Every structure is written in C-alpha cells, then in structure tokens.
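A single protein chain has been omitted; all remaining protein chains appear in their positions.
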Amino acid sequence: MINKFNKNVKGVVIEGITLVSALIIIAIVIIMLTVIIIGGKDQLSWEFLTSFPTDGMTKGGIFPAIYGTVFLVIIMSIAAVPFGTITAIYLTEYAKEESIIAKTIRFAVRTLAVIPSIIYGLFGLGFFIKFVGTKVDSIFYGGALTWGQPNLLWASLTMSLLTLPVVIVSVEEALKTVPQELRAGSLALGATKWQTIWKIVLPGSISGIMTGTILAVSRGAGEVAPILFTGAAYYIATLPGVGDQFMVLGYHIYVLTTQSANVDQTLPIQFGTTCVLLLLTFILNLTAVILRYRIRKKKTN
Amino acid sequence: MFISSLIDQRKSNNSTMTREPSKENIVGKSTVENREQVHIDITHKKFRFSDYLAEKVIKGVAFLSITIIVLIFFFVFREAFPIFSSSKEVTATTGKIVQEAQETYGAVTDQPVKEEPQETYGAVTDSSQAQEQYGVQTNDTSITSDPSDTYTVSAGSGFDDNQSAINTLLTKDWVPVSEKPRYGILALIIGTFKITLISMLFAAPLAILAAIYTAMFANKKMKEIIKPTIELLAGFPSVVIGFFALMVMATFLQEIFHYETRLNSFVGGIAMGIAAIPIIFTITEDALTAVPKSYFEASLAIGASKWQTAFFVILPAATPGIFAAILLGIGRVFGETMIALMATGNAAMMDLNPFNSVRTLAATIGAEMAEVVFGDTHYNVLFLIGSLLFIFTFILNAIAEFYVKGKLMKRIQGK
Partner (left out) sequence: MIVDKIYTENMFLYYSGKMALNNISIKIPEKKVTAFIGPSGCGKSTFLRSLNRMNDLIDGVKIEGNVIIDSVNIYDKNIDVVNLRKKVGMVFQKSNPFAKSIWENVAYGPKINGLNDRKKLNEIVENALKNAAIWDEVKDRLGDSAMGLSGGQQQRLCIARTLAVNPEIVLMDEPASALDPLSTSKIEELIVQLKENYTIVIVTHNMQQAARISDNTAFFYLGELIEYDRTKKIFTNPDKKQTEDYITGRFG
C-alpha cells in the first residue's frame, strides 16, 4: 500500500515538474511579448511608421527601415520561393526515394538549415559582393566600384539562401499530402508527368507553398547577421534602390541599442521599432502556424 | 512470324492514317450509339517539349542546394586561405627599422616581446627598456605607439604579416587593430564555449522536461497551447531576444544576483538558451512521439503507471533523439550572433566566472567585419573564424544525423 502511495506521489511530482517546465517556457514567451508590446505600443502611430528619423534618431519615424525590410523580403522571396519549390518538386516527384542524389540533396538542405546565419553573411560578402560584384564591375563598368559593394540586391540574395531550406521543407510537406491515387488517375488518362504535376499536384499544394513563403518572409524580416556587412546601414537620407545600402528594422534595433549616442532619448524609438518587428514576425508566424495545422488536418482526413 | 507480318500491315495502315493524336481523340463523338474508332499512334515515341524542358529545369535547380553548400564551403575558405600562405610582404618603414635593430643588438633579438593586454605600447617597464636600447629607432616606435595611430592598419605594416597571424592564433589576446596585431582566438573560443554551456544548462532541462510533458502527459488542449507557443517562440528574431536581454533581463538579473558587470555570459547565456529552447523541444518531442506505440502499450499492460512507462521505457528509447536535440541546440547557440553582440558585454575575457563579459566567435565576426579592409590579414582571420564555425556546426549536424539515425534504427529494430 505504502509502495503504491509512494509510486503515486512520485508520479505526481514528476508530472508536476514537467508541467512546470512547460509553464515556465510559456511564461517566458508571454513576458517577452508583454514587455515589448507595452514598452512600444505608445510609439506606434501612423506618423512613426511613415516618416523618416530625425534629430539623430531621437525623433521621427522608421519608415525607411520598414521600406528596406519590405523590399529585402520581396526580392528574397522572388529568389527563394521558385527555387525552393522546384527543388521540393524534384525531391517528391522525380527523384527515387532511396537514390543517392535525393539523400545528398536532403542532407545538403538540412545542413543549410543549421549553418549559423553569420556564415551566410560571410558568403554574401565573399561570393556575391567580392566575386560576382567585382566581376560585373570589371565587365560592365570598366572596373568602377558599382556592384562590388554591399547593397540591397546582394543582401536580399544572401537572405534568400538562408531561407531556402524553410521553403523546401514546407513545400515538400504539402506535396506529400496530395494522394498518390490522384497522380495515378491523371497518368492513367494519358497525361504526362509534367501535366500531372502542373495541373493536379501543384494546385493541391498551394497552401504549403504559401506557408513556406510566409515562414521565409518572417525569417528574412528578422534576421540581422547575414546583412550586417552585406548592405545594412544605420541611416540613409533617401529610399534605397537595389544598388544602394538600406535600412532594416532588425539592424536598426541593433545599432540603436548598442551604439546610439543618447540611449535614453532613443529608448522609446528602440521599443517602438522592436515592437513593430515583433508584431510583424508574430503575425506572419501565426498565419503560417494556422496554415500548417490546416494542411496536417487535411492529411489525416 | 505471324505477329510481325501483322505488325507490318498495321504500320503501313498507320502511316496512311496518321493524324495528330490530339485532334483524333476528340473528333469522335463518344455516344454509345455512334462512336468513331480512331487510331492513336502508339508506336513512335512522341517528343514532348514542355515535359522535357520541365524535367531538365527541375533537375538542374534541385542540384542548386548541393551547389550552394559547396560554394559556401569554397568561398568562405577561400577568403580565409591567404592566412596559410605567408606571402604577404613586410613593407612599411617601421618594420625595416625594427629588423635593423634586431640585427645590431644581438642580445635584443632573444628578448621575448612581452604580450601586453593593451593595444598600445603604453606599458612602462618593457618599452622603457626597449627605448633605451633601440636608441634613435625608439623615437620611431614611440611615435607609432601614439594611440590615435594604432587604429590604422593596413596590410604590411609592422608585424602584420600572415606568419605572425598564425603564430598568434592560439594565444589569448584578440587585438587585431593595433600596430602589432594579435589574433589570439583562444579567448573567443573559451568565451563561446562558456556561453554555450550556460545556455544549455538553462535550456536543455526546461525544453526536454516540457517536451516530456507534451508528449506523455498533456491532454489535447494543453498540447494545442504549448506547441503553437513554442513555434511562435521559434519565430522570434534573435535581435528581439537580444533586445529583451539587454533592456530588461540584464537589469532584472542584476537586481537578483548582484554582480558587477551588467552584460555578461550569464545574461547572454540565458538569452541564447531562450533562443535554443524551440529547437531542443521540437526534436525531443519528435523523438518521444516516434517511439512505437507498442512500447507504450506493452509497458502499461504489465501494470506500469504512465510516468513509469514514460521514464523507464519511452525516454530511454528516445535518448538518441534527445542527444541530437541537444547537439542541434548547441549548434544553434554556437553560431548565434545578435544575442552575443547585444547581451554578452563583448569583452574578450578568459575566465570561469559566469558573471564576467565574454566575446564569442560569431560576435567577433559580426562586430568587426564591417570595418575591416578587404584583403587584410584581419579580414582573412575573420573568415578563418567563420570557417571554424562552419566546420563545427557541420560536424555537429553530421553527428546528430548519422549517429542518431543509426542508433535509433538499431534500437527500434531490436539489435
């Protein structure tokens, strides 16, 4: 009897400890959200979001940072989503499951996913800027330094490499939810493989492609390490083009908090910017999470 | 024989009746009453351009991921490589003078140059001795020891050649921007390990226990709260976590623990741990739910309770996966840059006190790369650090994959 009681107590205690751990994590998340939102919500105004910073970053808004983030993310998506989707199509539709090629590509994708983001920055610098950029300069600009330096284009392409694995994994998951019988049915009607993919499989995986894109966008908006030295700038007077350096939300937060001359005065702006970035990524991730659960539900049906 | 003659006959029929299959097919009205029998030519493989093109493009693009990895390897190492080819010339005048000094004052060459923690030759005893002995030349060296000058470094000034860079690599002084640059990454490595350790001590128990709860004890509703929360945490940009650590956590923790330096490896470690929780949680939870249900049912059937089953049957079976989770968590923290830049104090100190600042490898790259001259030794060393990070995380990932997969497969197959 006592043994049983002890066992039960043990059980309750253990279950309790694990529950508490889970609750602690939830609490941390809630605290972070609350502190940042409360600290920054007063800053959030239409003016804040649409005007340039003034007075050495102590007043004004963060519009150029928002603009830069949006453009970075757009160019990044144009590069990453098609390539990621096509790679996923190859893995599920063309490659034999156990083939060496498929295994190598999958290993490569998983490796890409765990490489520290700063390495992508180094690659962006060493490859895009110093290799491709300078080659372009020597061919088209007679050696004048135009493309061989940090700018929005290179930073976006660097970021697209970082988010490629995310897209590939999401799209693959969605492609796999299309039942094999539909492919068989299409082929049995005399459709070719590509017709089957284009007309049956891809339309059935749109939600997965969307999820992948949203997750990629969320990461691209928040990662700073890859753009530290491939194009991000603290202050630009005008809105950037592809060949210019640019402001981004994440980088702005970093510099404001660590290097601004007057930390007290910029504090509200810091909180405001962080709040904007957090809300942005939060909403994007929430959408992706919901989409993904709907995909998984469809699979089990 | 019979067949082949039939085939020949059919072939000649086909050649006179060959029409576009696409049009043939739909001309016939398929009512049961009147239906045109139309012959589709199946004897010649039709070349379908869009299919061919699609296949080629898709295959080509898929190889892109492998290509990218190879390229990253190549280009990151390429920029680090010059370190190992000591081909840089020592050209500045200061260099020459020192060399002359070495020639004439024989005894002096043997005198070891004291490694000073500061960037300038400000230390009194050594340089005064040096000053006495180097005579005229001393004036030159003292001029160059002017603090404002020590920040201009270009290839070939003073001792800045790759040979000395390699020599100084395994020392503890990271002083890349000075007249006598030293690239001691030891302190950085120790700092990185220190912060990784602290972050794992914080994150691993929390994440693993929470995953155990979610996989074994939680009901559906709790699962639907916990799992999305973790996914949302995974979506927090690390700069936001760094901000939170810098602005809120640092002060808060300082109130509690009363340590001196506000930004130190403790604060940074916890912040990094927060960033690592989602990955450890997710992989652990996957590992636990991947244990075959039969294990669970068999244990319960013997009369074990839920928690006994959880700890003595399922957990051991999932150990390889948990091991992998921790490895990947380590990998995540090892290369984390923004939190390190914002919350660790960024001083390259090498001791065991968690309440002192540290500087990590990744933060060093992040902080200094933007200011560095292209092609400079400093530039190359930073790339070298990047290469180290890359290799380290690559190996961690490879271990997590192959070892874990191997062990997991063996266990479930009962070897």
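By letter and in written order, the chains are A and B; residue numbering begins at 1 in each of them.
FYI, a residue touches a chain if its C-beta (ideal position, glycine included) is under 8 Å from a C-beta of that chain, and two chains touch if they have at least 3 such contacts.
Since this is a predicted model, take the numbers as computed values, not measurements.
Peer 1: So which of A:Ser117, A:Asn151, A:Ser170 or A:Ser186 would be touching the chain we can't see?
Peer 2: Hidden-chain contact among the options goes to A:Ser186.
Peer 1: In the complete complex, the non-displayed chain touches which residues of subunit A?
Peer 2: 96-97, 179, 181-182, 184-192, 195, 199-200, 203-204
Peer 1: So that we can see where the missing chain sits, which residues of subunit B does it touch?
Peer 2: Those residues of subunit B that touch the unshown chain are 3, 6-7, 9-10, 21-23, 25-26, 28-32, 35, 37-38, 40-46, 48.
Assume only the chains that are shown with their structure count from here on.
Peer 1: Centre to centre, by mean C-alpha position, how many angstrom separate subunit A and subunit B?
Peer 2: For subunit A versus subunit B, the centre distance works out to 16 Å.
Peer 1: Mind pulling up the subunit B residues that touch subunit A in the complex?
Peer 2: It comes out as residues 48, 50-51, 54-55, 57-59, 61-66, 68-69, 71-72, 75-76, 78-79, 205-207, 209-210, 212-214, 216-218, 222, 225-226, 228-244, 246-248, 274, 277, 281, 305-308, 310-311, 328, 331-332, 334-338, 341-342, 362, 365-366, 369-370, 374, 382-383, 386, 389-390, 393-394, 396-397, 401.
Peer 1: Mind pulling up the subunit A residues that touch subunit B in the complex?
Peer 2: 7-8, 10-11, 14-15, 17-19, 21-22, 24-26, 28-29, 32, 35-36, 39, 83, 86-87, 89-91, 93-95, 104-105, 107-112, 114-123, 125-127, 130-131, 161, 164-165, 168, 192-195, 197-198, 215, 218, 221-225, 228-229, 250-251, 253-254, 257-258, 270-271, 274, 277-278, 281-282, 284-286, 289
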